[in-house]
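Removed: one protein chain of the complex. Kept in place: all other protein chains.
Take a look at chain A:
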Amino acid sequence: MATTQQQPSSDYVTLVSCDGYEFVVRRSCACVAGALRRMLDPNSSFNEAVTGRAVLENINGIVLEKVCEYFYYNEKNKDARDVPDMDIPPELCLELLMAADYLNT
């Protein structure tokens, strides 16, 4: 929410995985991730910020889907007292860990 004070940019951004899957998520959710926040900052002149489309070369579609799920989970439980655990299949844990490190989430 904090980053959307300038309205010319859209409320939604597109995240593209390395294998071509596209996820359209709310900008406020995506900006939970530090790396995406900087990429999509409307004040910056990054290409991603202008087009509202960020290509993540090292995250595949399955993982990016989980990451997007996390963005919404985080947004939902921001001020919650009892945060429920998110469901993550065990086989994704390492890839998600790498993605989380990359995105700084």
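Going forward, a contact is a pair of C-beta atoms (placed from the backbone, for glycine too) under 8 Å apart; a residue touches a chain by one contact, two chains touch by 3 or more; residues count from 1.
The working rule: contacts and distances are computed from a predicted model.
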One chain is missing here; what is its name in UniProt, given the choices "L domain-like protein", "SURP motif domain-containing protein", "DNA-directed RNA polymerase III subunit RPC3" or "tRNA (guanine(10)-N(2))-methyltransferase"? "L domain-like protein"
For the full complex, which residue in A:18, A:62 or A:100 touches the chain that was left out? A:100
It is residues of chain A that touch the chain not shown, namely 1-3, 28, 31-34, 37-38, 67, 70, 73-74, 77-81, 83, 85-86, 88, 90, 92-94, 96-105
